[in-house]
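Missing here is one protein chain; the remaining ones are kept as they sit in the complex.
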Amino acid sequence: MVPTSIRVIYGDTDQMGVVYYANYLRYFEAGRSEFLRARGLTYRDFEEAFRLRLPVAEAGVRYRLPARYDDLLTVETSLVQVRRASARFEYRVVRPDGAALATGHTVHACVDLDGRVHRMPRDLLDRLADGEPPTPGPTQE
Amino acid sequence: MVPTSIRVIYGDTDQMGVVYYANYLRYFEAGRSEFLRARGLTYRDFEEAFRLRLPVAEAGVRYRLPARYDDLLTVETSLVQVRRASARFEYRVVRPDGAALATGHTVHACVDLDGRVHRMPRDLLDRLADGEPPTPGPTQE
Amino acid sequence: MVPTSIRVIYGDTDQMGVVYYANYLRYFEAGRSEFLRARGLTYRDFEEAFRLRLPVAEAGVRYRLPARYDDLLTVETSLVQVRRASARFEYRVVRPDGAALATGHTVHACVDLDGRVHRMPRDLLDRLADGEPPTPGPTQE
Partner (left out) sequence: MVPTSIRVIYGDTDQMGVVYYANYLRYFEAGRSEFLRARGLTYRDFEEAFRLRLPVAEAGVRYRLPARYDDLLTVETSLVQVRRASARFEYRVVRPDGAALATGHTVHACVDLDGRVHRMPRDLLDRLADGEPPTPGPTQE
């Protein structure tokens, strides 16, 4: 698990006085990006070095407690499954007092720059797995 | 089903040249709002007249094909289930050529202005159901 | 002047109960895009046909009255000046009752796809000017 800090700005809130629901997907992205950085690669490298992309195929969020303006949130990001050509991340958004405000997941396809499904490179898999073994999916080789 | 038109602006896209994944939840909200308006009530009325809110408890999206800058999208919004104190909407985002770019859902709790779970008023249920019978949930009375 | 309708969604508001200040720049962009469409060209065409871009060099907004959730706003967009390699748009965001909520402007450079300043093509100038003569700038030829 890799933690990422997020300070809620006014622009993240809505008139209900809480963080607007779509913004959790932005927080998840920030968490995912820091997860990759903690594994020694940036998503920018990913595109440039591997000539691959990881577009989101699926996303889901469960909203448990509202986040509010100026809250210092932590997005806890885990890579929970890597398959031949996809990966699944899970996220918890927690407050300093430990309360889990939201949980969610994203599933990413691995595609080349022309958008065709592409097998995850072994080198990438090794680096992603570094320090925290993701669950191998049944179709991973 | 209630259709809502959305014109994709530059600010909705990301550097992959497609609509950023979080923005579909904004599109869903626009669809939901127009759904309520087509039923003769606005979400603003909902808060003011019924003294209730419908915060999102859960959201999910499946991304099938990318939406691009200047696309004229239609969000097709349906209310598929109403329970005693919750409601589930489903969404399809389609292009003029009929291609479904994304599908998704949101589940909303019905709460009062203090955030306590509150039974959906009968009057509200009648208006929501107008023209398109939602599937009654097992706990609805 | 070209009018564009914008329905304020929840995601546009902040906890002060009004539209968040950055979102007016999104509204301006929607207005600018419809302005070009009304002149028979889309910004997408602009990039593809002319191989040019119009990045924003400067933007300003004066906030006069707050816009609120579910307001049906009109962005009134005018092209007020075209120079050799730049253009200035002005915007008014008005409510149905005619109240001007915000006014603003953007200045755009004309650059080629490598980012170098490029003279506005005559054909483009003619189309932009169609129906509403912008003020020629002193350096325009």
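By letter and in written order, the chains are A, B and C; residue numbering begins at 1 in each of them.
Keep in mind that, in the parts below, a contact is a pair of C-beta atoms (placed from the backbone, for glycine too) under 8 Å apart; a residue touches a chain by one contact, two chains touch by 3 or more.
As the structure is a computational prediction, the values presented were derived from the model and not from experiment.
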Residue of C:26, C:68 or C:84 touching the missing chain in the full complex: C:26
In chain C, positions touching the absent partner: 16, 18, 21-23, 25-26, 29, 53, 55-63, 66
For chain B, the residues touching the chain missing from this view: 10-11, 13-18, 20, 22, 68-69
In chain A, positions touching the absent partner: 7, 9-11, 25-26, 29-30, 33, 42-44, 69-70
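To be clear about the criterion, only the chains that are shown with their structure count from here on.
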Distance between chain centroids, defined by C-alpha means - chain B, chain C (Å): 29
Centre distance in Å when chain A and chain C are each reduced to the mean of their C-alpha atoms: 34
Chain A and chain B, separation of their C-alpha mean positions in angstrom: 24
For chain A, residues contacting two or more additional chains: 16, 18, 22
